[in-house]
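Pasting a structure below so you can have a look.
A single protein chain has been omitted; all remaining protein chains appear in their positions.
Letters A and B mark the chains in the order given here, with residues in each chain numbered from 1 onward.
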Amino acid sequence: MQKAFVDVLKERYGSPHKLNELWGLTYWGQLVDNWDEFPARDGILNPGYKLEWDRFQRSIVTDFLAWQAKLLREYIPSTQFITHDFAGVNTKVDQWAIGRNLDIAATNIYFTAQDKLDGMEIALGGDLFRSVKNAPYLVTETNAQTIGWDSRAQYPPYDGQFRLIAFAHAASGASLVEYWHWHSLHYGQETYWRGVLGQDLEQNRAYREVATIGADLKRIGPDIANLKKDVKVAILFSTDSNDAISYMPFSDHVNYMSLLRQMYGAAYAAKVEVDFVTPATEDLSRYKVLLVPPLYSASDAVLQRISKFVENGGHAIVAFKSGFTNEYSTVRWVRSPGPLREAAGFSYQEFSNLAYAVPLKPDRYGLGAKSQASTWAEFLVPERAETLLSYDHPFFGKYPALTRNRFGKGTLTYEGTVLTPELQQAVVREVLQLAGLSGPDQQLPLAVQVRHGVNRAGHGVHFYLNYSPAAQTLVYPYVAGSERLKEQPVSQGAKLVLEPWGVAIVEELR
Amino acid sequence: MQKAFVDVLKERYGSPHKLNELWGLTYWGQLVDNWDEFPARDGILNPGYKLEWDRFQRSIVTDFLAWQAKLLREYIPSTQFITHDFAGVNTKVDQWAIGRNLDIAATNIYFTAQDKLDGMEIALGGDLFRSVKNAPYLVTETNAQTIGWDSRAQYPPYDGQFRLIAFAHAASGASLVEYWHWHSLHYGQETYWRGVLGQDLEQNRAYREVATIGADLKRIGPDIANLKKDVKVAILFSTDSNDAISYMPFSDHVNYMSLLRQMYGAAYAAKVEVDFVTPATEDLSRYKVLLVPPLYSASDAVLQRISKFVENGGHAIVAFKSGFTNEYSTVRWVRSPGPLREAAGFSYQEFSNLAYAVPLKPDRYGLGAKSQASTWAEFLVPERAETLLSYDHPFFGKYPALTRNRFGKGTLTYEGTVLTPELQQAVVREVLQLAGLSGPDQQLPLAVQVRHGVNRAGHGVHFYLNYSPAAQTLVYPYVAGSERLKEQPVSQGAKLVLEPWGVAIVEELR
Partner (left out) sequence: MQKAFVDVLKERYGSPHKLNELWGLTYWGQLVDNWDEFPARDGILNPGYKLEWDRFQRSIVTDFLAWQAKLLREYIPSTQFITHDFAGVNTKVDQWAIGRNLDIAATNIYFTAQDKLDGMEIALGGDLFRSVKNAPYLVTETNAQTIGWDSRAQYPPYDGQFRLIAFAHAASGASLVEYWHWHSLHYGQETYWRGVLGQDLEQNRAYREVATIGADLKRIGPDIANLKKDVKVAILFSTDSNDAISYMPFSDHVNYMSLLRQMYGAAYAAKVEVDFVTPATEDLSRYKVLLVPPLYSASDAVLQRISKFVENGGHAIVAFKSGFTNEYSTVRWVRSPGPLREAAGFSYQEFSNLAYAVPLKPDRYGLGAKSQASTWAEFLVPERAETLLSYDHPFFGKYPALTRNRFGKGTLTYEGTVLTPELQQAVVREVLQLAGLSGPDQQLPLAVQVRHGVNRAGHGVHFYLNYSPAAQTLVYPYVAGSERLKEQPVSQGAKLVLEPWGVAIVEELR
């Protein structure tokens, strides 16, 4: 394996001297004169080396699966397809590269049911794996009764939640929902990863509710599956940035993925569907809003692409640390944020951790004490950007915490610090409005989520999902249609009542 | 050793195919076709394998000690006896099996003195090791000045506590109290495991108080030792259940032993002496009340024995998870609680962890906020059982938390959840009353414990132990006798005053 890594490096960089130059391997006496001396992984402190190693790890998985797929293609008939179960969201594989070898993407989506069920993991997992091939995907595993390799976190869904979960998967674009597993094991490590049936193999509460889902899908499945979606918001998923930050973490509590989830969650709270894009995604022109979690490691080209997106009329929200290091995890030789400087409208030379939460001023979003910064503060020096929020602090007060810069036909909103979730939501809502993406979906009750698509008949399909134990009422704003679970007509402007943990699916009929 | 384990399995199960069937070894690709392929311990996830391995570990210790005892018996004169220092309560050895090779059981009883001294560890350790041979036992080590392999928890007993401790051992049935050790070491790891004397080898506070104990024992020792006891309450100690739960824990805080201690502690708070019995104890007919901590792994025969105990007029308190798996740690193929279903009067198919404490209703025991469930909730469906307490919760509310079923001449009280200590005490007190075991002992001041026995003269002996820094007064309710520490007569109905951390021992004289 180590040999192969060296071979990859030879091919990519030509000579060890190039690595010395890019990564500074000479630090800690690791000067490399020829490839035979190239150091093994253990104990290497160099962030450049670590990043290339992690990329190499990902490439091994991609290559292996590509080879497997190639073997299969020699034998399978055209009625069969190739998929791979990605087993959830993670940063250790390159889903897009692997996806190019598959016919359909598949994943497992697990979460905590009962009171904590808010659909966020279902939406996030669904949006990510739909984005991998920009197409419907399979949910090859999801919660049946309970999950866990012990009995510490057994949370069987409440009544109604089984249905809510299944149709939430469909709403994100899943064309299969498969439980792990049919009946619970009597022995072995997954005794408590319980299936639809328990160990007694008798009918039970889960079975009875799942049976109603099956009956519904038999009736309306083809009308609500394989939906086409027209998503206007994208989030940039950079495994390199996740990895490079992990070598130099800025917090014990906050990290790349928690900030990606915070940004995604703000869009989710705003009832907006999101596509996932990667630094390799060249064409961003179909999106109006781009969310950028800390893009700590990125090439000039990727940063220029974001600038161009803004210049052409896009609206970007960019988190702190973006642009700080290049694609070798090496700090740039110029002021931060490097190639983003012009689009961002500021530069900075310094930054600080925040030893305590610092209030922000003015109270632009009416959040009171929740308008707060924490963890990190870049000492932004505006060059053309507008200051939206500043630190209420004797020293940090001279630096903006949140800026916005008009650049070309779009805007770049920059977060120089860690926002509270409430503040992140306010910023995302504001930018959605700037981008003209606000509408009736944003007026829905807090607990109600909505997802849209167009079915094979060309009809709009609207999923309303009630993530609460209380009934919810909403005004249906779209073209008149039929609520397909109860098969009842719904006119535009009609009241739609969702039961506790309930679902409604309206298919437009024009 | 591994070889020997395979040999034990060969003998017990005949063929590896039997193990595949019982434990599901095929899971994780561990199909075993012949004994040579039998997997080694490391990394095996299978709970059935783990349980058999832990039993095997215990058997090694038993066999070794039996062999040692056999060697000794060839040489020792009849005036000598064989004992073994069990070094405290633990689940790693089979005390009863080892005990059959000994003349007398012995143990070390250590605890925290000063304000936390409540006698519970002394009583629990004493009751367990008295039960091993159903006979008096030796305390081969107990706290002198302080204990510890460092100086982080040095808590020398307060004035009076040395006496209280010594007579508390005697009250449980100890016929020896030996300190570890005489004088404190000057060097080595146990410098701070301090003896009666300190390192200065001079007389000190501990020495002076221990000297009074010696004088008392010289005078009255034979009258208060080797007591016969008639205990009516038993607690079932299942190391298999402890082990099997530990492979699939239901909590980070609560486990088999903490629940056993909670049940034992409830009986202790009710001033009731308890015998320990094991799943191998065939005759339970001498007991009126049986406490059953989570009997997670048990054969049909053991569960039927508990049912029979109830049917014959016994009163059992059984904790959740009892009966869930069989003696192979394999979940039963029938509804829980399996063979206990008829005696318990309910069945269940589902269960949940509780993410937060849930109040119970109605307030049957007048405990207010302390009438609370936590950690675990089985979805009990009563078939004949009476519901005593239910969850005050929108979803869990439809299932009982505490049930009682009349079965034959007795009752089975079942706890489907983790109770607060206060609630456990209320349940135990109620069942003691049902069983006709309430009397004057239950009227004693909170801090006063009492233990009873009959001495070689056939006289009742009553120990009163004051676990508090305040003097306590009680009414002596038994046959008139003599308080032997002060050698003063005590008539029935007389007031008895205990000094702070004080002791009184009344020997009946009839």
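Heads up, the rule we're going with is that a contact is a pair of C-beta atoms (placed from the backbone, for glycine too) under 8 Å apart; a residue touches a chain by one contact, two chains touch by 3 or more.
This structure is a prediction, so every number in the text was calculated from the model and none was measured.
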item	value
Residue touching the undisplayed chain, where the options are A:189, A:329, A:390 or A:482	A:329
Contact set of chain A toward the excluded chain (per top definition)	22-24, 27-28, 45-48, 247-252, 328-336, 349-353, 355, 376, 379, 394-395
Missing-partner contacts on chain B, residue numbers	114-116, 145-146, 150-156, 158-159, 184-192, 198-202, 204-206, 469
